[in-house]
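Excluded from the complex is one protein chain; the other protein chains are retained at their positions.
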Amino acid sequence: MTSPQWHLPEDRYFDPDPAQRHVARELYQSVADLPIVSPHGHVDPRLFADEDATFGTPTELLIIPDHYVFRMLYSQGIPLGDLGIPPLRLGEGLGVRVETDHRRIWQTFAENFYLFRGTPTGCWLAHELHVVFGIEEKLTGETAQAIYDQIAEKLASPEFRPRALFKRFNIEVLCTTDAATDPLRYHQAIRDSGWKADIRPTFRPDGVINLLTPGWRENIEALSAVSGITVHSYAAFIQALEERRAFFKRMGATATDQAAETAYTAELSPAEAEAIFRRALRGQATPDDARRFTAHTLMESARMSIEDGLVMQLHVGAVRNHNQLIFERFGPDKGGDIPQRSEFTHNLRPLLNKYGNDPRLTLIAFTLDEATYARELAPLAGHYPAVKLGPPWWFHDSLNGMKRYFEQVMETAGLYNTVGFNDDTRAFPSIPARHDLWRRASVNWLAGLVVRGVIDEDDAREMAHDMAYGLARRAYKFPQGRPGGA
Amino acid sequence: MTSPQWHLPEDRYFDPDPAQRHVARELYQSVADLPIVSPHGHVDPRLFADEDATFGTPTELLIIPDHYVFRMLYSQGIPLGDLGIPPLRLGEGLGVRVETDHRRIWQTFAENFYLFRGTPTGCWLAHELHVVFGIEEKLTGETAQAIYDQIAEKLASPEFRPRALFKRFNIEVLCTTDAATDPLRYHQAIRDSGWKADIRPTFRPDGVINLLTPGWRENIEALSAVSGITVHSYAAFIQALEERRAFFKRMGATATDQAAETAYTAELSPAEAEAIFRRALRGQATPDDARRFTAHTLMESARMSIEDGLVMQLHVGAVRNHNQLIFERFGPDKGGDIPQRSEFTHNLRPLLNKYGNDPRLTLIAFTLDEATYARELAPLAGHYPAVKLGPPWWFHDSLNGMKRYFEQVMETAGLYNTVGFNDDTRAFPSIPARHDLWRRASVNWLAGLVVRGVIDEDDAREMAHDMAYGLARRAYKFPQGRPGGA
Partner (left out) sequence: MTSPQWHLPEDRYFDPDPAQRHVARELYQSVADLPIVSPHGHVDPRLFADEDATFGTPTELLIIPDHYVFRMLYSQGIPLGDLGIPPLRLGEGLGVRVETDHRRIWQTFAENFYLFRGTPTGCWLAHELHVVFGIEEKLTGETAQAIYDQIAEKLASPEFRPRALFKRFNIEVLCTTDAATDPLRYHQAIRDSGWKADIRPTFRPDGVINLLTPGWRENIEALSAVSGITVHSYAAFIQALEERRAFFKRMGATATDQAAETAYTAELSPAEAEAIFRRALRGQATPDDARRFTAHTLMESARMSIEDGLVMQLHVGAVRNHNQLIFERFGPDKGGDIPQRSEFTHNLRPLLNKYGNDPRLTLIAFTLDEATYARELAPLAGHYPAVKLGPPWWFHDSLNGMKRYFEQVMETAGLYNTVGFNDDTRAFPSIPARHDLWRRASVNWLAGLVVRGVIDEDDAREMAHDMAYGLARRAYKFPQGRPGGA
């Protein structure tokens, strides 16, 4: 029996019109082999700290850590335990049975692989399996075990260790996302190892800023410990944040990142900030305290960014852990985050009125509410010197998501108020797939403009290069050469 | 004088690109003749209770009962009375003159038929006139009377009686929508007649759940009468609902349906529920009572669905009877319902946290606010085992509405968390037109994925079959064979 071959045509993701496809193909050839610039993501730096690190089994690589994958299987009634997702507390009568046979998990995955038809996860997996691992058959229940064998064999070879793939993927810069309290020891280990790779941390202070984060008090203690500043007051808190930013910067960081349920910004008086912070230290912060404190620290982050030059990223709109049961059993980041309606025009106004005209600030905004693209974010980015728009995020990191982004953002914001692509992934082997999809979607959009006479081919070539490479490098202020390696 | 011919090309609704059109045509041929599964609609079962029932005049068939048609004519200043729409109370000085000459109404319709250019109603009417009635000329003021004659002649023949068309349309299942208090006597009559057709009721309890429905008190009395349970308390109310659901299920129902202005869900304590219900019985329910009672009964409906297996449909977002004058003169369902902004992420959270992880529940959500497709509904359906997405509804049941649905829903939800098509119509002869339009739009979307290399043709064929037929049968749990005919 012959199994169906992978369907991964050379011209994939381009519009079918021959004229447009011809232009798209030419533009693609000019950017396909550019190095990857990955300014925002969630790859674990530990993977690269030790040159002998490996990825584990195919199931450990592609299923267990990837909530994009298992949330779809879960939505069709497959229990997370059957997919090897570990519950927080085993054996406490929660009734979660965890499959430990990775071949069996893989079989379940393969039998349900049809669920990913037409999804971006399906596109990325096709690329990973075919291009990265050389699989030539379609993944089905029948081919599951043979394909498992092939991947496992590859993963056992030196060519498939993280550092080897980093090189093969032609990654020029990779930024991780790290808690404000992180000592960055894996980043230090990478540097100490003498391995020449541009891997940079990103300062993510959510765990100490969001007063209602589970474990906030412990995070503040960790902040004291790591910064050497006893955080017993709001003033000390700000001082500790500034110290950590300086440390991250010395370790190569060029950016910060904050996630917030809304984009609400508002300045507190020093006395109010202090009072709220002390209530929080006493475990008495209210939801409104937390909301106002986050709003205030966004203002403070902008001020610090103007002072230290770190690019400010703001990710708005996810209701985290919407599914209480899954959160309680399995913890965060298990596919149960759901977007909500967002608002930027009024919410960002206090911050922009104070700092938005300062070209030293780069505020990159991300949204999960596409209704804000043309209505709010493109007009804001197309006016304020400080504002730029991040690429389509999360659920919108897809062919159609990119198409909507190009069509709804670019006319008003202009390309040069956007920042290229973020892969935003913790799934390291999906990085080339994601950048390739962005590059293909970009050149296809540009080719559409060319064949419609909106731009000419010279412009399109420059724009394609910027979308694949230049915009990200410039927006995130990456220096030429090694981080900190002046 | 020769009149222009109908413009109804074989390849209609497909993208013009030859490669895409070629694939679309092949896929279409594989699904065009599949039986129609109609799991949600508003056809009057009385049409089928008597084998000699007829449709009346062309005007009675196509204009007077169809608010899609007359609201467009009304929007251009044509009084509803001129279109034969009967006011609630004649001769009370409301100044409504009602045209009774059906030929004259038809003439007005024909002269203004150009208003439907580019609209889905225009597409459906073209199909009905050309494919169902064999009209070969374009409908205009000049051709109006001749076409009236042709249709009237057809309608007088046995081949155009409802049961004959049901068979000709190749309808495999047709679900009606029926009040909780409906004794389902026409459904019973259909069964008693021995006619072999799979026509099923759907349990729609809005009239007894929405405490502010005009006539709510009478509906509760009817509920007591029909259930045999005196509904003098909240507890009795729930018991009566359960009794009615069981009755509907025995009569073949596989689903319920609720319409609500918002998706707000929240559980009341038994005491609160009882207190609100008793206020309502005394005619003292407030708008807030009604809002909270609806929110609570949505939770209860989910619980009952888990217990009795009936699929739960939820239609959210219409502001009914927005036009007060039209409502007062002509009653509900006269084209004056207008959508409003909707929210699901927070509103459905209480229900989903209680029941959303239970795979025995199927909650099919419908929206009139497309901004919720990619932002809320696709992520919810792509995570919770219980949630599925209904097809584009009402104003969005159109070529562009379907395109937006495919593009904004499928990447995140995945095809298999959707449920195929609903025609949702009270216009029986438009059923084939509506399903054909969906099938054409579906295969065109799939062909677009094929020529872009997102899926291969094997996948596309399976998906096309599911979109035309399989998804609806499975989501609505239709058994093989006759309803209740075990």
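For reference, chains read A and B in written order, and residue numbers begin at 1 within each chain.
Keep this in mind: a contact is a pair of C-beta atoms (placed from the backbone, for glycine too) under 8 Å apart; a residue touches a chain by one contact, two chains touch by 3 or more.
Small disclaimer: the values here were computed from a predicted structure and weren't measured.
Only one of the listed residues, B:238, B:399 or B:415, touches the absent chain: B:399. Among the residues B:369, B:423, B:436 or B:456, only B:369 touches the chain that is left out of the figure.
With the whole complex as reference, residues 17, 19-20, 343, 345-346, 349, 352-353, 356-357, 359, 371, 374-376, 378-385, 387, 407-408, 410-417, 448-449, 451-456, 458-459, 462-463 of subunit A touch the missing chain. Remark: the residues of subunit B touching the chain excluded from display are 4, 7-9, 11-17, 71-72, 74-77, 114-120, 122-123, 138, 319, 322-326, 335-341, 368-371, 395-396, 398-401, 403-404.
Here is the rule we use: only the chains that are shown with their structure count from here on.
Look at where the CA atoms of subunit A average out and do the same for subunit B: the two points lie 40 Å apart.
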